[in-house]
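Shown here: the complex without one of its protein chains, the others still in place.
== chain A ==
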Amino acid sequence: MPTTTIDGHEIHVDAEGFMTDPEEWTEVLGKSLAHQIGIELTDEHWRAIRFLRSDFHEQGETATLRRISVVGGIPTKQLFELFPQKPAKKLAYVAGLPKPHGCV
């Protein structure tokens, strides 16, 4: 498993740079990861990140956009504004979670 260093933290990542160990994630790291993809985190971003992490903790899977909207109460439209173009992937990346399955 490759590792990478972000802001002095060594983390385990997959081939696309998604963190593979959710336990290695911290909020400080989340900020750095967001910075890497050109996003400055606001309260609205944090609301989505916290939902994604707590839902992952309960379900063991990264939530889909539909789940974030239906269960997390954050409309898909807003997720596209917060994490442009590829919200599901960008959000998972910043939250230190595996890329969502989307489809199988």
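Keep in mind that, in the parts below, a residue touches a chain if its C-beta (ideal position, glycine included) is under 8 Å from a C-beta of that chain, and two chains touch if they have at least 3 such contacts; residues count from 1.
By definition in this document, contacts and distances are computed from a predicted model.
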{"item": "Listed names \"ABC transporter ATP-binding protein\", \"NAD(P)/FAD-dependent oxidoreductase\", \"Heme exporter protein C\" or \"Monovalent cation/H+ antiporter subunit D\", matching UniProt entry of the absent chain", "value": "\"NAD(P)/FAD-dependent oxidoreductase\""}
{"item": "Full-complex contact with the absent chain, from A:9, A:57 or A:86", "value": "A:86"}
{"item": "Where the missing chain touches chain A, by residue", "value": "61, 64-67, 70-71, 76-77, 79-80, 84-86, 89, 101-104"}
